[in-house]
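I am attaching a structure below and will ask some questions about it afterwards.
Every protein chain of the complex appears in place save one, which is left out.
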Amino acid sequence: MRRILIVGAGQSGLQLALGLQSKGYDVTLLSHRTADEVRSGRIMAPQCLFPAALRHERELGLDFWTARAPRIEGLGVSVAGPEPATGGRTRVVDWLGRLDGCAQSVDRRVKTAGWLDTFAERGGRLVIHAATVSDLDVLAGRYDLVLAAVGRGELASLFGRDADRSPHSAPRRALAVACVHGLGPRPEHPGLDAVRCTLVPGVGELFVVPTLTLSGRADLLLWAGLPGGPLDVFRETTGPSEHLARTLELLERFAPWEYARATEVELTDANATLAVGRHAPTVRHPVARLPSGGLVLGVADTVVADDPVTGQGAGSAAKCAASYLASIVERGERPFDEAWMRTAFDRHWESARHTTRWTNAMLDSWPEHVLDLMTAAATHQPVADRLARGVDDPSDLEDFFYDAERAAAYVSSVAEG
Amino acid sequence: MSQAVLCRKPARVRPYSLTGGRQRRCRVLLVETFVAALDTPGDGPPGPPPDGSGPLPPRSVPEVRAVPEARAIVELCFRLRSVAEIAALLKMPLGVVRVLLLELADQGRIRVFDTGHGTGRPDRALLERVLGGLHRL
Partner (left out) sequence: MRGEDPTRGGPPAALDVPRGWQTDRSRAPHATKIVVAGGFGVGKTTFVGSVSEITPLRTEAVMTVAGEAVDDRTATPDKTTTTVAMDFGRITLDTDLVLYLFGTPGQKRFWFMWDDLVRGAIGAVVMADTRRLADCFPALDYFDSAGLPYIVAVNQFEGTARHDPEEVREALALPHQVPLVQMDARQRVAVVDTLLILVGRALDTTPG
């Protein structure tokens, strides 16, 4: 039986661990926290899986929360207009695109803890330990394959930055999340759950995401602010009630139409707020060589860390785990050598590059033609639906999103029906 | 953190016993957790579990005996040792010790002892005993 060591127990590490376990591999999983510690700990960076990514979980029988999680059927986009002298911003763009299938957001405290327990219950060897280079250096020789799914943890720096694929060198957004009960529906779509994104040009973005947390259905209020800007007011040390108060103040100022349904909200629990650490979006080289010569293959955001602004983190992790799982199984009994590792990563990158390109594009100020697309979506439902589906499968955006002429041609073709 | 860290267990997992580690793969090895070899010095393959807890679940475990690090751990554990002591005395990274100990426990070659209070905070009775012990020093 092939022995595989997985370091890190987030979306990608656990999905791979459970997937490999179900296919008969001998998996050892290193997690720095126990399931109970995860469950009783601070909320983590939020996740939302769109249908294509969710399918991978379902294929492995790991979609434990589908019956309880809100069914997210659409993606709404609003663009805030300039601040009038009298206060009270309005929306200059507002539309709702429909997804093909449902998206789902589950609090990572629920999901990670549940998957950790499942892995252990199914006989997986779960080792509670914060891995260091020294550990991997010795352990690498004892496994057929070592995978690092450590996110932006310190071990990620074993993997060299790929400058050609990393156009940004500084953090571009500061994220702050609060998980709340009591958010009302959007009055124009009272029976429909959707991810709502409000773009405040030059300031940042607000995301409202229906989610499942420890205490049931809830909503995430997520501000993604340009560093140093008016949204960059959350710190690690901001207390929960102050965090929520600031979140709501900003809602009232920059997105009053969302504030209108947030007047009754309360935090779901004492750990329901987080100022997410800020990072420059970075693509790294996929293979790390340990001091002893052992090789480690980087997984998901350990090697492709996009900015969280497009909400693709968990979905990319799910896709990477699925792609690596297929590559590992297809490899059979042959060695997991460096050439195989690079091939496995390239296969994943073939899909991941679209997400990275789109996410990086959204971090810059938008070119005219993107604004035109957003505006066209408000009047042409097919454009709105296609943009929403682009969040599910960013490769589709290649055909029309990045080029002014093609964007115009696409909008004309829709307008002419 | 609570006692429950030692496993939120489904019915098919047998209750925790002091033989340690054999049914549970989500055991938490704290730095102060005590372990001891089940083999005796110069022993052959491991004998049956002393408490009659039965065979291991059907799960292949690699032949750790062949690994020198594992052998060194077993030899050191002919005396009761804590996880941290093993790492320090064998100059082995803590994570490697944890992984090998869990494998050795799976094979029935070492036993892992409960610290007496799980991974949660010690209770008042234990703290009183520590206080008394320190007073006597």
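Per-chain residue numbering starts at 1, and chain names A and B are given in the order in which the chains are listed.
In this text, contacts are C-beta pairs under 8 Å (C-beta built on N, C-alpha and C of every residue); 3 or more make two chains touch, one makes a residue touch a chain.
Computed from a predicted structure; not experimentally measured.
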Legend entry - Which of A:R161, A:R217, A:R347 or A:R406 contacts the chain that the document leaves out: A:R161
Legend entry - Contacting the left-out chain in the complete assembly, out of A:E73, A:D94, A:D117 or A:D135: A:D135
Legend entry - For subunit A, residues in touch with the removed chain: 32-33, 129-130, 132-135, 137, 153-155, 157-161, 163, 169-171, 277-280, 282, 285, 291
Inset, instruction - Extract the touching residues of subunit B with respect to the undisplayed chain. - result: 1, 18, 28, 30-34, 36-38, 77-82, 84-85, 87-89, 91, 93-94, 111, 113, 115-124, 126-137
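Assume only the chains that are shown with their structure count from here on.
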Legend entry - Touching residues (chain side subunit A, partner subunit B) in the complex: 1, 3, 26, 28, 30, 34-37, 40, 116-117, 120-121, 123-132, 134-135, 137-139, 142
Inset, instruction - Flag every residue of subunit B that touches subunit A in the complex, lowest number first. - result: 1-2, 4-5, 7-10, 12-13, 24-26, 28-29, 57, 59-60, 62, 67, 69, 92-96, 98-99, 102-103, 106, 119
